[in-house]
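Here the complex is missing a single protein chain, while all its other protein chains stay put.
Here the chain labels run A, B and C in written order, and each chain numbers its own residues starting at 1.
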Amino acid sequence: MKKLINDPAGVVAEALRGMAAAHPGLRVDQQNKVIYRADAPVAGKVALVSGGGSGHEPLHGGFVGLGMLDAACAGEVFTSPVPDQILQATKAIDAGAGVLHIVKNYSGDVMNFEMAAEFAAESALEVRSVVIDDDVVGRRGVGLTVLVEKIAGAAAEQGRSLSEVADVARKVNAGGRSMGVALTSCTVPAVGRPTFELPETDMEIGIGIHGEPGRQRLPLAPAKQVAEYLLDPILADLDFTGGDGVIAFVNGMGGTPLIELYLMYHEVATILGKSGVRIARSLVGSYITSLEMAGCSVTVLRADDDLLKLWDAPVHTAALRWGR
Amino acid sequence: MKKLINDPAGVVAEALRGMAAAHPGLRVDQQNKVIYRADAPVAGKVALVSGGGSGHEPLHGGFVGLGMLDAACAGEVFTSPVPDQILQATKAIDAGAGVLHIVKNYSGDVMNFEMAAEFAAESALEVRSVVIDDDVVGRRGVGLTVLVEKIAGAAAEQGRSLSEVADVARKVNAGGRSMGVALTSCTVPAVGRPTFELPETDMEIGIGIHGEPGRQRLPLAPAKQVAEYLLDPILADLDFTGGDGVIAFVNGMGGTPLIELYLMYHEVATILGKSGVRIARSLVGSYITSLEMAGCSVTVLRADDDLLKLWDAPVHTAALRWGR
Amino acid sequence: MGGTVNVESLARWIRTFARDIAANQDLLTRLDSAIGDADHGVNMNRGFEAVVAALDKHRPSNIAVLLRDVVATTLLNTVGGAAGVLYATFFLRIAVAAGQERSLDDLAFAKALRAGLEEVAQRGKVAAGDKTMFDALAPAVEALEGALAGGAGLSAALRRATVAADAGRDATAPMLARKGRASYLGQRSIGHQDPGAASAALLIAAAATALGEASG
Partner (left out) sequence: MGGTVNVESLARWIRTFARDIAANQDLLTRLDSAIGDADHGVNMNRGFEAVVAALDKHRPSNIAVLLRDVVATTLLNTVGGAAGVLYATFFLRIAVAAGQERSLDDLAFAKALRAGLEEVAQRGKVAAGDKTMFDALAPAVEALEGALAGGAGLSAALRRATVAADAGRDATAPMLARKGRASYLGQRSIGHQDPGAASAALLIAAAATALGEASG
C-alpha cells in the first residue's frame, strides 16, 4: 500500500486537521469529525448537512461554505458517519429555519441519517432528508451529489424555506443520472490491499464510489467507447433533450489525471451533441472520488432556468468556488 | 497502460478540445495548441505567456484567465512547446505593454522559449523572460511556478509595467523553494510503460515533474517522515522565519487523492510551526502534476505584504478561482 | 432467583463475540471485498474493541444498561456503515425487551432476540433471501424458539441455533443480493457469502459458547 499516511487508523482525523489548518473559513470539530462553516449557524437560513464515508474528498468537507453545505460529517473511510455525529451537526447548524439532510443512497448512510433524524425530531428540530440515487446501475448516490449540494445550497442561501430547498434537491435528484468506470481498484488504508483485483487488460463498468466492483467487467477500450458505455444507459434512462439544456459533469475517481478527464469531457460533449442534448453548463474535475482509484464518472442533469440560476449563484468552498 | 485515452498520439489535442468545450472563458487555438483568455489581448496590460510539456494539468492551461496567464502553450506530453507556438502566443496577446515569458528551468523549455524570444525581438516585440528554478535538488521549475503565475498575473492585472511584473516574478522565484516525492512512476502515453520501476516498498525523493527518477530512492516512510525529507532541505536552503510569513503549498502529483494531501499539509504545517515559520496563506491540491504519478511536492514561499496582497487578488481561471 | 441469562453471562457473550470478530476480522473484510467495500471486518472490530473497553470501565447494573448504554450506544458511535446501525438496533431492542431486569429466563431471552430480529428487519427494510445478516439471524432465532418449545435447555437450543445460523450464512452464497452494497453487483453477487451473515453467525456461536455453558 503506497500512501502518504501515518497510522492507517488515524487517516481521517489527520486529514481533518490538515483541512482545518488550510481553510480559515472552516471550523472543524475534531472530536465529532464534523466540518462547519465558520459562520454557522447562519441566521434565518435553512441549514444543509451532508456526510458519508471518507475517501471521497473533496466531498463533502470541501463543499462546506457559502452557497453550499453548512456542515459535513466525516465517517471512517468508506463507512457512513454515525447518528451521534450527524445529530451534533444538525443541532449546531440549525438556525431556526430547519435542516436538510443530503444523504447518498447506501444502506449505511440512509440508516445512520435516519436514526439521527429520529433523534433530532425528539429534540424538536425540524429535519428533512433527501436521498440521492442518481447511479443508473444501482441507484446509489454518486456524482449528482455534488450538483445537489451546490444547487440546494444556493437555494438555501437565497432564503428559500426548508420545504422549498428540499424540493429543489429532489428536483435535481429526479433529473440527474450518473454512471462510472474504474480502471483500477483502490486500497482502504485500514485494509492495506486493493478492494478488488483488476487485470491490466480490464476495466469495471457501473461502479459506485466505495471501491466496490462494478456491474460488469470489460476489456479496456478507447475513451470514445468508454464514453458510450457510460452515456448510453444514462440517455436510455431519462430524456435530456429540450428544456434549458443540461449540466454535464465529468468526474475523476481520484487517481485519474485532469488531462484524461478533459479528453473524456470532449467525448461526452460530442456524444451529447449528437444525441440532441444541449450542454448549458459543465464541470470537469475530481470532486467525488474513491481514494486513489483510476477512472471517472459521468453525470448529466436536466436543468431549467431556476436550476441554472442556482448553479451560477456564488459558491465559496474549499473545492468549488465562483461568483461575487 | 490504463488510461482514458484514444490514440496516444492524440492525447494533447483531444484534451485541449475538452478544455475548449468546458470553458467558455477560454479560446483554444487547436492548430498551435495555445490556450488564450477569450478577451486577450487585454488593452494596456502586460501579457503573460507560459507553457511547457503537457501532462502537468491543470498547469498551464488551467491558469489562463483574469489575474493569471493570458496564454499557455501546450507541448507534447513532457516535451516543451516549440518556438513557433510560443511566438504565435506572444504575438497574439501582446497589447503593447510587453510580454512576460514564464519558463520552467529545463533545458528544453529554456531553449525553446529563448528562441521564441529571439524571433519575437526580430518582430520588435518587447519580451522579458523569467526562469523558475525552485527545486532544491536540481533547480528545476516545479511547484513555485503556480505561485509565480498567480502573483505575477495579479501584478499585471493591477497595471504594473513589464519590468515591474518581471521583478515580481523574480522576487517570487528568489523567495520560494520546493521538493517532491514520488510513490509511483507514471506512463507517457506514447511510450506505454512506466518511466521508471519503483518497487512496492520504495519511494523516490527529489523528483521533478516529468516522471524522471529522483535524487534518492528510500524505503516508504510515514507521512510525518516524508514531510521532514521534503522540508529539511527547503528550510536549510533559505531562511523562512520572520517577515510576513510564507505561502505553503502542498501539491499532488496527479494520482494522490486529496485526503492524503490534507494529511501531508497537517504534517507540513506542524513542522513549519516548530521551525518558527508562520504560514500566512496556503494551497492544497493537485495543481502541477506528472500524469497519474502518486506523490506530492511541498513549496514554501517567503511572502511580504505586497506578495500577499497580490496572492489575495482576484483570479478567475479554470483551476484557481477566488475573489470579486 | 431469576432466569438463566444475566448481566454477567450477557457481558461474556459480548466479550466472546468481540474476540471472535478480532480473530475473523480479516475474513470478514475479505468477504466484503468481494461484494462490498472491504470494511466489514474493520468496522466491526473497531466497534467491538470500543465495546470491550467500555465494558472494562463500567459495571452495568442491569441488562438494559449493559446492552443499551454500553453495547448499543458504543456500536452506534463507533462502527458506522450499515452493520453499525443494525447491530446497535438489535442490541437496543433486546435491551428494551429486558427492561430493568438483571436476568431473563430462556423464553424471555428468546422473545427478546425475536424482537431484536424484527427491529433489524424493519430498520433494514430487509426480508429473508435478500442476502444479508438477516439470513443468518432469522433461522437462528427460529431454531432457538423451536428447540426451547420442544423442551430443550438453553445450551442445547443455542447449539441448534448456531447450526441454523451457519446454514443460513452458507445459504447466502448462492443468493442474488437485494439489499446493501452487494445488490449493486446484480448477478455478480451470486457465489459469494454475505459478510454480515458471516458476522451474525459468529454472534450466535458466541452466544452458544458464553450463554450455553453458563446455563449448563
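Details
Convention: a contact is a pair of C-beta atoms (placed from the backbone, for glycine too) under 8 Å apart; a residue touches a chain by one contact, two chains touch by 3 or more.
Predicted, not measured: the structure shown is a model, and the values here were computed from it.
Put simply, the missing chain touches B once the whole complex is considered.
Annotation: of B:N6, B:T195, B:T256 or B:T289, B:T195 touches the absent chain (contact as defined above). Within the complete assembly, B:G75 is the residue of B:G75, B:G153, B:G175 or B:P233 that touches the hidden chain.
For the chain missing from the display, the contacting residue among B:M1, B:V42, B:A95 or B:M115 is B:M115, taking the whole complex into account. Only one of the listed residues, B:R27, B:R215 or B:R278, touches the absent chain: B:R215. Although one chain is not drawn, its touching partners on chain B can still be listed: residues 53, 75-85, 106-108, 111-112, 114-115, 135, 137-138, 140, 188, 190-191, 195-196, 206, 208, 210-215.
Quick note on the criterion: only the chains that are shown with their structure count from here on.
Averaging Cα coordinates per chain places chain B and chain C 54 Å apart.
Note: centroid distance chain A to chain C, computed from Cα atoms, is 32 Å.
Centroids built from CA atoms put chain B at 28 Å from chain A. Residue positions of chain A with contacts to 2 or more other chains are absent.
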